[in-house]
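Note that one protein chain is taken out, while the other chains of the complex remain in position.
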Amino acid sequence: MGLLDETVSVPRRTMTIFFLIDTSGSMEGNKIGAVNDAVVNVLPMISEISDTNPDAEIKVAALEFSSGTTWLYDEPKLASDFVWQDVVAGGLTSLGQACQDLSAKLSRSGFMKSASGSFAPAIILLSDGGPTDDYQSGLRKLKDNNWFKAAIKIAIAIGDDADKDVLKDFTGSSEAVITVHNIEALKQIIRVVAVTSSQIGSKSSTAGDTTKQDQVIKDVQDATKNIDGAEGGDSTSANNVDSSQYIDDWG
Amino acid sequence: MTNAFHYSCEGESHKATGKVCQDHSLTCSVDGLTVAIVCDGHGGERYFRSDIGSKCAADATLEAVTYFAEQVGDTLFENKPFTAVGPTTTLKDAKDLSAVDKAFRQLFSSIIYRWNEKIKQHAQTVAITEWEKANVPPKYLEEFSKSESFEKQYGCTLMAYVQTPTYWFAFHIGDGKCISFQENPIWKEPIPWDDRCFLNKTTSLCDTSAIEEFRYCYQGDGHFPWAILLGSDGLDDSFGETDNLANFYVQILKMLANEGQPATEASLQETLPQLSKIGSKDDMSVACVYDDTALHAHVVDLIQYQINLVTDKIHNADSRIRSAKKKLSSYSKLKFLDEKTKIEISYAKKEVSSSNEERNNLLFKHDSLMGQLSLMLSKNTKE
Partner (left out) sequence: MELKPNDNVTLTIGTSAKVIKELGRGGQGIVYLVELAGQQMALKWYHNPPSDAFYKNLEHNVNAKAPSDAFIWPEYLTEKQKGSYGYIMRLRPNDYFEFGNYLLAKKSFKSFDAMLAAAMKICDGFMKLHLHGYSYQDLNDGNFFIRPTDGDVLICDNDNVMPQGEMSGIMGKARYMAPEIVAGGRPDKYSDRFSLSVILFMLFFANHPFEGAKVVACPCMTEAFEKKFYGSEALFIYDPTDKSNLPVRGVHQNVIRRWPAFPSLLKETFIEEFSADKLKNPNKRIIEQGWQKIITQVRDELVVCPHCHEETFLDLKAGSHSCINCGKDIDSTKQLKMNTRSMILTPGTKLYIDNDNVPDGEVGVFPKDNKLMIIRNLTSAAWHVDTPSGKVKVVEPNDFMPVLNGLKISFGSSIKGAPGAKGEIIA
């Protein structure tokens, strides 16, 4: 009897990539079409990364949110097994509910079953507008979740009406929010973000100084420079005031 | 009789980059005092002397607990029931500290102090080596040169188990797992976990408030585990669920009972490197303390536990097959199949075939275990 006989299982580690897709009414038409097209095309790429990666296998889970929320499947599926079903747009933008659902699944009893043998997940949020529900309490709950804290988080803001502050709040930094202004850019960015997150997310990291989140952001930002109609990050400003005869009076 | 053994081996990923094994384990059983220690040096480039750090930590701990056991052990733990204490942050009030808690705090402070002194001595006597100059990023070499306390470069985790004829205690800072085997439940993790150890993050002796991050447990009422195994995270990361790790440990205990310690140690020396290759790629360490009388008496219970586990899994596979088949039969009644349904059908078919395959594997395991059980039972009746 060997120690590693048939009774012992040594499972392959898992990295899960989550797509959170805004399917509200405003996404109707070209935008949702582009999302469907992009995801269908990126799945084989993710599958290839999974197959050639000795460290981990990559699984995919997708949640669409509009007036309600729906997981495309009730458990994450291997990228090679994941058959994409086109999502349809219509309704409001329940981001808060989406956060609650995601938080529930980011647990050992949810989608993160082989806990100690897993890598931090990657979460990609796509939205073109602002939340119509109480997203703050949903997000607060999500932020308390250890898996969410460790996850690679990227948001893709589709168009100028997207609420970038909310997306910044979700991802934790403005550099992790990429804004796209046209359909081609949307498709390309989805591909870049999904591929980069999968590559970096599924590697065994050494406890170095650059987090996986930062590495992904850097690579995505670099790629964004070459894509027409995409921009990453943002900036801020401040101001000042002037003087009086109050001083004279006290002289 | 209480015996102990340990083994550490270099991780597959370390072999690839020319790094040495950064784990260090030790066991020792002298004059009724048995000690098992596992230390795991951090792998990042910043922690380039963590192999020395883990050895220093193991040595410092052995010195400190030996003195501690001699001086205060018997009186401190007399008649105490099993008690587990999490990292200090879980204590509600300063008033909650008992004499045992204060004594442990003193012990841990002393271990940290001794570790600091040992690594300082090493840092001050061993200059940056040629290998280090060539392989460590300059900013970390600079950090080392400027440092006064050197804790980062030598950073590691620490897990220890101490047993005497009248009591036992165990403590832990960082990741890795400690699993004990006893009457009920058959296996458990006696030392509380620290949620700060998550994925590849861990608490460590090199943390600024290391004293607050120790977790511990103790028992002085005459009950002892049949066996206890300390493993570094290279081991538990290879198995995913802790259930799988416990199962691997059961294998080790069965081998100890059936084939004896030398054969088991030899097997571990062969197996652990293989495990690193197919699993975590990380350094692997295991230290074990066991009572061979208790083990012989309970080997049958261990096999039964494995059988129960496999039986449960078979039932799960069965119910998955049933519900997938149910779905398929309901779909077959439909006249028109849309895209979504077609996909559901293909998933359900995949489920049936993969669950069947799993079921067959499990049946194979079940048979093997039943064989082992009947062999054991007939041995017992012969004796």
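Per-chain numbering from 1; labels A and B assigned in written order.
Here, contacts are C-beta pairs under 8 Å (C-beta built on N, C-alpha and C of every residue); 3 or more make two chains touch, one makes a residue touch a chain.
Model, not experiment: these values are computed from the prediction.
Novice: Given that one chain is not shown, which residue among B:T17, B:Q71 or B:Q121 touches it?
Specialist: For the chain that is not drawn, the touching residue is B:Q71.
Novice: Of B:V20, B:L33, B:A103 or B:L373, which sits in contact with the chain we cannot see?
Specialist: Considering all chains, including the one not shown, the answer is B:A103.
Novice: Any idea which of B:T17, B:S98, B:S149 or B:T311 touches the chain not displayed?
Specialist: Selected residue, touching the omitted chain: B:S149.
Novice: Looking at the whole complex, which of B:V136, B:C197 or B:A210 touches the chain that is not displayed?
Specialist: B:A210
Novice: Please identify, in ascending order, the residues of subunit B that touch the omitted chain?
Specialist: Here the touching residues of subunit B are 64-65, 67-68, 71-72, 88, 91-95, 102-103, 106-107, 109-114, 116, 149, 151, 205-211.
One rule holds in what follows: only the chains that are shown with their structure count from here on.
Novice: Please compute the C-alpha centroid of subunit A, do the same for subunit B, then give the distance between them in whole Å.
Specialist: 33
Novice: Subunit A touches which residues of subunit B in the complex?
Specialist: 13, 42-47, 195, 198-201, 236-242, 244, 247-248, 251-252, 254-255, 258, 267-268, 271, 274-275, 278-281, 306, 310, 339-340, 343, 346-347, 350, 361, 364-365, 368-369, 372
Novice: Given the complex with subunit B, which residues does subunit A contribute to the contact?
Specialist: Counting only subunit A, the residues touching subunit B are 1-11, 13, 55, 73, 81, 83, 85, 113-120, 146, 150, 204-209.
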